[in-house]
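Every protein chain except one is present and positioned as in the full complex.
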Amino acid sequence: MSTPIIEFRNVSKWYGEGDNKTEVLSNINLKIEEGEFLAIVGFTGSGKTTLVNMMTGLVSPSEGEVLYRGEPITGPAPERGIIFQNYSLLPWFTVYQNVALAVNEIYPDWPKDKRDEHIRKFIEMVNLTPASEKRPKELSGGMKQRTSIARVLATDPDLLLMDEPLGALDALTRGNLQEEILKIWSANRRTAVLITNDVDEGIFMADRIIPLEPGEKSGLGPEYKIELARPRNKKALNTDPHFKKVRTSILNYLVQLGEAAKLERNQDLALPDLEPIQPGTRSFGWLRRAS
Amino acid sequence: MSQTTTAPTPAKSASLTRFLPSLSGMGAKLPGMAKSAGITLASMLLFLLVWQLSATYLYNVEAKSRIDRVMTEQGAAEAEKMKACIASGDISCKPNTLPSPSEVVKASSLLLADHRVISADKAAFKAKTAAVNAQRKAQGLDLITYTGRPSFVDQIFTSLKTVAVGFLIALFIAVPIGIIIGLNENLRTAFNWFIQVFKPVSPVVWLLLVFMIVKTLTLGSDSDTSFLISAVSVGLCSMWATLVNTSVGVSSVNQDYLNVAKVLKLGIGKKIFKVILPSAIPLIFTGLRITVSVAWMVLIAIELLAQSPGLGSFVWEEFQNGANDSNAKIIVAMFVIGFIGFLLDRVMYYIQQSVSFEKALA
Partner (left out) sequence: MSQNPNSSLRDVVLNMRDLTKIYPTPKGDYVVLEDLQLQIMKEEFVSIIGHSGCGKTTLLTMIAGLNDISGGDILLNEFPVSGPGPDRGVIFQSPSLLPWMTALENVLLGVKQVFPQASKKELKDICAYYLDKVGLGNAMDKRATDLSQGMQQRVGIARAFALRPKILLLDEPFGMLDSLTKAELQDVLLEIWDKEKITAIQITHDVDEAIFLADRVIMMTSGPRAQIGDILDIGFERPRARKEILNHPDYYTYRKHLIDFLEH
């Protein structure tokens, strides 16, 4: 087998020292192969942002190592592009200028018209050509995220990291963008890593799903291979036996995780036997108490 | 702060002992604190150095112009005499310019010594007149009061008193009006032009306005109106930030909270005290903090003009006085004014922290 594009070797990450030490991720071993679409399903506080930041190089592991094509990652590099949930567009630039900022940085030697053509190509790819002169304030959430996708793709990364890219969007826009990202991804089959808290999004988009355990000292859960033919169709999937099987087994795994974390309750508290009185109709409330 | 002041609070000392064993764990934080303290110290030294150098430079310029002037007016011999006189540091021919740090330190100890002398004098006066005053009081006559010159420290306390009264005036005018106009959109519109027009008016003009009114109102009374005039002027100049912030805070309560109040059918009083005010408190206090700093800043100018006692008149008198250490005393006053302003802001910040549900921005 060829060298994986990303490899985690016994990686742990903690913040603080001594009494204040909180271990976020514990003993992570993971290989991401060239050209695959991996989804990591994680929940609030499970350390998924730390995980993705170790792949970009913004955070370094406390123990173990993270390798990019066999070499340890020392810092951020344009070959590993990232899309954030909050779009991170510069509000005083138009769509075109936001994309141009990245392109000019990566390809400073290109002639001006070649850069221009390149920028327009990617804006077209995310269907934003009519809005290319608009500023982020005038764009909907979906359009903003398209802009940030265009910006990342225009720098031609080997690895596309997505940290809950669609988390802030409504269901309909979310569905549409999932399909668009898949279409763009299928066109050149870059390696993609999607961090999400939505199991269905993971199943629809990825080749492989790995859940991240919730809470401190998160480790990776069992991996689930999604062997559904591409292109995928949401409606057709719902009746696909493999889809049902894999979805049910992932959800069962998560339900069982949730049950383990259930809170203590039922202290046999008694509820006073009282009838509610609607405010405004309670003028004789004091009489009742007196009697 | 000294150890004795922190020791009595049990919570603090408990957290301190908890802190000690894990000192190694705080390794990352400690160098950070040492670093920022070091940077502050270094920048202070740099500031003193720049100050010293510019003071020396200005001193030389002043000395040279003095010698040159004597040279053209009275000839070389007198100029040589002047040169020697300046070099000897004699007070009679000392160039008058930006004082150096050491002169300022000297001036501040002079001011303190002066304060001790005046306090002693005051105490002696009090002891001497105690018996007479007791008698006069019994007879219903006016008491004999100390009429000597106030010391620098007295001036500080007079200024603090003026600013406190001014701040209270601002508080009692701005907060209630802010709440009322915050609750009602029509009132807000009605008040808007008023706020927009009068907010930018200069402290001097406010002072004159207050002077016009107070002068008429106190006709016939022989009481000292200058304190009242300056306190009211300070209040009027500084209340705007609180007024605007209170009305914005009250009018912009999160719709979710208002919906909660609606669904529960809370009465108007409960709605204001349980929902609207707590939610507006961070903004109100931000306004009050601005009010305190503005009050302290305009106070100096107002005292200076109203000729009411305080730091402002101290600065003005020293400037008019033109004694050889006047400049140094003005610089001492400048540091004192700045430091007290900083302390007032810190005090407001801690009050804000303790009453607000949000963490305020430092």
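Every chain is named by a letter (A and B) in the order it is written, and numbering of its residues begins at 1.
What we mean here is this: a residue touches a chain if its C-beta (ideal position, glycine included) is under 8 Å from a C-beta of that chain, and two chains touch if they have at least 3 such contacts.
Keep in mind it's a predicted model, so treat the numbers as computed, not measured.
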> Which of B:Leu48, B:Val61, B:Ala134 or B:Leu264 touches the chain that is not shown?
Replying inline: B:Leu264
> Where the complex has a chain not shown, which of B:Val275, B:Leu299, B:Val315 or B:Val336 is the residue touching it?
Replying inline: B:Val275
> Which of these touches the unseen chain: A:Gly70, A:Pro108, A:Pro231 or A:Pro276?
Replying inline: A:Pro276
> Which parts of chain A are in contact with the chain that was left out?
Replying inline: 43-44, 170-172, 197-199, 214, 234-235, 238-239, 244, 248, 251-252, 254-255, 257-258, 261-267, 269-272, 274-280, 282, 285-286, 288-289
> What residues on chain B make contact with the chain left out of this view?
Replying inline: 254, 256-257, 259-260, 262-266, 274-275, 278-279, 281, 357-358
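Following the convention adopted for this analysis, only the chains that are shown with their structure count from here on.
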> What is the distance in Å between the mean C-alpha positions of chain A and chain B?
Replying inline: 52
